[in-house]
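A single protein chain has been removed from this complex, and every other one stays in its place.
Chains here go by letter, A, B, C, D, E, F and G, matching the order in which they are written, and residues are numbered from 1 within each.
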C-alpha cells in the first residue's frame, strides 16, 4: 500500500475540495509519480495560480508557492532560471492557464523551459462558482453562459504543441495509473511538459449541466476516452465529443535554461 | 495610377518611419485592398497597439484607434461586438501581438471573431530600439540579446491556426501585389483572419545583424520565399531559414459575433 | 418605537437556507412592506455551500445588515447550533431539528425541537423542502412576517412547477407551529 | 569663481553626435577631473536618430544637466543651425559645417565655418568621422578640455580597431583649429 | 488502463478513514467486488471478505480515506 | 509574383515627390529598366525614356513618393 | 426570477442592483472577467443583456475586459466592467487610457480584503486610494460610493450619466457586504430615470476637433462609424487627437483634463449630511461603513450626544469643501472605514488641523460594527 502521508501536510486535511471533486485523485497520482522518480521533497518546488486546483500545493510537503491568478508559470520561470537544479511542478486550472494565463502558457511552451505543468481541466471556473471557461464546450451552461456558451473552445494540448512544448499528454481521473505514468514521463522530460488532466467538477459544472453524480462524470470518461493511436483511425464526426487520451507530443527541442547555461559557459571561457 | 491620397491624412506626412522601413509598403498594399473591396472609409475602424507599425492608423482617413501596447485586439473585440457592421482592421507588430499581446491573440483567434489582423513581423521591437522579440531567430542579435538570442521562436501563423483562426496567410513586402490580394481575402473572410507580413526593419534589426541595406533585406525575401505548395515537397532541412509564403489556413468556422446574434434573435423570439 | 428582528438560519450547504432567507426577506419587504435585509457567509471564495443565512427585519432603515443579537436561530445541524447559539438573545427563540441537534446549549431562550427534516420527507415527500417547512414553523412561532406574505413570496421565488410542493411544506410547518405556541 | 560651459552638438541622426558628446564628457570627467554631463534628445520613442547632444562642463556639481545658455554650438546641418542658434550666448561660439550650413544667424557670437565633413572624407578618408574632426576643432577653439584627455577618451570609447582612424580625425580637426584662433 | 489484472485472486483488507470521507461514493461504485456501501453519507466496508486488494477504490478516492493492504503481506 | 508582364512595351511617366523621399534606394534598385538613380540622398528620374510603366518602383516605395502613369493614357 | 423581476419593489443584492442600474442607465455592453465578490454582476448581465439586444462577453482577463469596454464605448455603446481588487489592479493601465483618451465607461470594483489575493470573500474598503492613484501619471477620476442596495442602483445610473457628461471613466466602489446583502429596493419606472448621453458636436466632420479645449472642458464626442473619422491615442495629443510633443499643447491637454472635473466638482460631488445641523462630534464615512456609522449616530443621539454623520457619496473628486464647511463647528471628527486610514488621511489634509481627527479602522475582514464606533464616540468625551 502506497504511503501518501510521507508527502502530505496532514494537519491541513481534510481537503477543501467538494465531495467527488476529481482534484484529489490527481493529487494521489502525482504523489505516486514523485515517489516513483525518487525525488527529494526539498528539491521539488510546486507553483500554482488561483483556483480550486491551485489550492493543491497547500497539502504537499514540498516548497510550495500559491501565486496570483494566471501567473504561476511566470513565478515558476523565475525559479527555474534562478535554480535549474530544482524540479519545478506547476499546478493550474483551465481558466488559470488558458484564460488569464494564456500568454504565459504559450511563452513557457515556446521557451521550452523545463517545467512540468499539470493542467486540471474541469471545463469551468470552479473556485468562483461556475463561470464559463475557454474550454467550456459550446452550448454547455455556466453561470455566465446561462443560455449555453456561444464561444469556440481551445484545444489546450494542441495550443501547447503549436507554441513549442516538447511533451504533451492527456488523461483523466478515471485512469489514475495512466495519469501517474504520464506525470512520471512529463517530469523526466527536459523541457516544457504538459499533462492535461480531465478532472470533473461536479459542483460548478456537473450540476448545472446535469452531468449526474461524480461517479457518473468519471464513468463518462471511461465510456468516451479514445487512445490517440486509435483516434487517428476515426473520422472527425466519430471523434465528436470524445476524449482523446495518450501522449500527444514527445519531441526533442532545445531547453531554455540549458541554452542560457551555454551562454554563461561560453562567456566564462572567453 | 492608383490614387492613395483619397485614403490618407496627407497633413501628417512624411511618415515617421525610418528610411527603407517596410511598413510604408504594407500600408500601400492595404489601401489598394481596401479600394478593391469598395469599402467606405466611414465603415472602417482601424485599431493598433504600440510600436512602429502601430503608428500606421495615424496616416489613414478611417476611424482610427491607437491603443495600449499589446491590447489592440481587445479594443477591436469591443468594437466588433458592439458594432458588427463595421469592418475592423487591426495593425500590430510581432512584439505587440505575440509578446505582451499573446493572450489576446490566441483568444481572438479562438473566438474566431471577425477581425482582420495585419501583423508586421520585423523580428524585433522597432519602436523601442531593437530588443529581442518572440520572433527573433535564435542566434540573432538584439539590444537585449547582445550575444545572440538564446530562446526558441514562435511560429506566429501556426499559433493562430492552433488557436482557431479561420484564415491565415503569410507574405512580405517584396511582393506587394500578393500582399494586397491576401489582405483582400482576409477582409472578405468572416472570422478571425491573419496576414503575417514580413516587413524589414533596417534600423533596429538589419544594422545590428548586418543584413545590409533596405534593398538587401527586401531582396532576401525574394531569394528565400517558398510558396506553401512547394514547401510541402521540401525537407525540414531544406526549409531551414526559408520564408514559407501563401495562404496557410482558409476554413469555415462559426464566428463569435454571429453566434451571439443567434442568441439575441432566439431570445427575441421566445 | 421601532423594532429590529434578527433571524439566523443555519445548517450545512445544500439545505436551501439562502433561499429560505431570501424568501423571508422578500415576504417582509415586498408583501408586508417592512424593511428587510438578507445576507450569508461564504467559504473560501464563493464555491457555494453557505452555512449561514441571516435576515434582519425592521420597520425603519436597517443600518447594519449583520446579525448581532439574534431573535430567532434555526439550526439544522448540531455544528451550526453549537457555533451560533451564543449570539442568541436571552429571550430569543431557538428552533432546531430534533434529529440532527441532540444537545442544545443552556440559556434563557425558548427552545423548540421539531423533526423538521423528517416532516419534510414524510409529510411533504421531499427532505429537500425542509427549508420551507422551517419557514412555516418560523411564521407560526415568531409571527413576525405574515402567513400570506410568505405564501406569496414562496410562490414567486421557488422554481417553476414546485410551487405546490413548497406551499404544502409551508403549510405543514405552519400547522405544526400552531401546536407549539 | 566656478565655471559652467555648455556645448551643444547638433545635426542629424547617424552623424555620431551622441558618441562625440559622450567622448567630450568622458575626457573632461575622467581625464581632466572636471564635472561633466551629457544628454541628448529623443524622437518619438527611442528609435535612434538623436539630433542634439549636449555637454555641460563645470568644476563643481552640475545641478541642471540641460543647456540653457550655450557657449559653443556645433551645427552640421542647416536645420539644426536654424533651430538651436537662438540659445547661443552673446559671446559664444558657433561652429558650422561650411558646406551644409549656408546661412548663419546674426549675432554677437563668433562664427567658424569649416568644411568639417569634407575634411573627414578627404583628409581622413571617411565622412563618418566628421564627429571626431569636430571634436578636434572644439578642442582647438574652445580649449576647455585638454587635447590629451580627448585623445585618451577617444581611444577608450571608439570601436576596437578604429582608434587610429579616429585619432587621425582628431588631429586633423585640432590642426585646422590652430589656423583659426 | 489502470486495472491491474487480479492474477491469482488476492485477499485484501480495506479501511475507510471516516473523518475525511465526503461521501462521494466513488469508491463504492468503482469497486468491482461491491465490498463497500454508503451509510449515513460515508463509505463503509460492508463485505470485507470479497475484497481482492485490486486497489481501484484507493486509487480513485479523492480524499485519501481508503487504505488497502494485501492480506498476509 | 508581382511583376506584371510588360506585354507590349508600354511607355511610362514616373515622378518622385522629393520632399517625402528618404533615400532608401528601393525604387532605384528594383526598377528593371534602371530609370532611377540616387542623387544627393534622393531618388531622381535619370532616364525617363526607359520607363515601361511596370509600376514596380511605385509599389515598393515605402514613402508614397513615386507616381507612375502610362504615357498617353 | 421572472415573476419577481416584473415588480418595482424588490429584494436585491447590491451586485444585482448594480446590474439593474446599469441596464436602466442604458448600458448595452458588458465585458468582464469573473472574480469574487463581484461575479454576480456579470451573471445577471449574462442573462439580461442579450434580452435587451446588448452584448455580454466574458473576456480572457481584466486587461482585455477594460480594452473591450473602451472599444465598445468609442463605437457608441454605454459600456461597463466589474471586478474586485486583483482585477482592478490589472485594469489600471487601460483605465489611464480611458482617462487620457476621454472615453466614457464605468468600472465597478466590489472591494474585498487585500493586499494581493487577500480575503476573497470578506469585505474591505482598501482600494479607495488606488481608485485615485492606481494608474501612472497625473489624471483626474470620478469615484462614487453607494451605501445601500437602493443607492447602488441610483449611483450606478449616475455613474453612467457622469461618464457620458464628462467623457471620463467613472469608478463605482462597492464592497463585499453591499455586493452580497439582499435588501429592499424600490426601482424607479423607466421614464422616471434621467439619462445623460454624450454631447454630439455641432461642427461638421471637417471642423470637428475631438479634443477641443472647450469652455466646459468637455469636448463633444461622436462615435466611430458616424462619418467623423478621427484619431484616438493614449499619447499626449493636440485638439485634433494626433500625437504631439509640444509643451504648450501637452499642458493645455492635461490642464483641460483636470479642469473638466475640477470646475464641475459642485455638480459631481455629493455628500449626505445626517444629523449634522448641531453636531459637535462629526463622523465621516462611506459605503457600508457609513451604515454602521449612521447607526452609531442614532445610538449616540439616543444617549444625548450631539453626533452627526457626513456621508461621502462622491469620493473623488474629494469633498474637501463639503467637509471644511463644518470645520468651525464640529469639535471632533471620527473617520470610520474598512482599511488602515486612507480616507482619514485625506480628511486630515482637508481639515488641516482645524479639529482633531480620530480613526476607526477595521481591516481584518469583519465589518465595522456600530458599537465599535459608538465606543469611539464615548471615548471622546
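The rule we apply is simple: contacts are C-beta pairs under 8 Å (C-beta built on N, C-alpha and C of every residue); 3 or more make two chains touch, one makes a residue touch a chain.
Just so it is clear, the structure is predicted and the values come from calculations on it, not from any experiment.
Participant: Which candidate, G:37, G:50 or G:126, sits in contact with the chain we can't see?
Facilitator: In the full complex, the listed residue that touches the missing chain is G:126.
Participant: Can you say which of G:32, G:54 or G:85 touches the chain missing from this structure?
Facilitator: Only one listed residue reaches the unshown chain, and that is G:85.
Participant: Please identify which residue in B:24, B:57 or B:70 touches the non-displayed chain.
Facilitator: In the complete complex, the chain left out is touched by residue B:70.
Participant: For the chain that's not shown, point to the residue among A:71, A:123, A:141 or A:189 touching it.
Facilitator: Hidden-chain contact among the options goes to A:71.
Participant: Would you write out the residues of chain B that touch the absent chain, in ascending order?
Facilitator: Chain B touches the missing chain through residues 50, 66, 68-70, 99-100, 102, 125, 127-129, 131-132, 134, 143-147.
Participant: Just the residue numbers, please: which parts of chain A touch the chain that's not shown?
Facilitator: 9, 12, 41-43, 45, 47, 57-58, 61-68, 71, 73-79, 81-83, 85-86, 103-104, 107, 260, 263-264, 267-268
Participant: Which positions on chain G touch the chain that was left off?
Facilitator: Chain G touches the chain not shown through residues 63, 84-86, 88-90, 92-93, 96-97, 99-101, 111, 113-122, 124, 126-127, 129-130, 132-139, 233-236, 245, 247-248, 250-251, 254, 258, 339-340, 342, 345, 348-349, 352-354, 363-366.
Rule of thumb we're sticking to: only the chains that are shown with their structure count from here on.
Participant: Compute the distance, rounded to whole Å, between the mean C-alpha positions of chain D and chain F.
Facilitator: 40
Participant: What whole-Å value do you get for the distance between chain E and chain F if each is reduced to the mean of its CA atoms?
Facilitator: 83
Participant: So how far apart, in whole Å, are chain E and chain G when each is placed at the average of its C-alpha atoms?
Facilitator: Whole-Å distance between the two chain centres: 56.
Participant: Can you list the chain C residues in contact with two or more other chains?
Facilitator: Residue numbers touching two or more other chains: 43-46.
Participant: Among the residues of chain F, which are close enough to touch at least two other chains?
Facilitator: Chain F, residues with two or more chain partners: not present.
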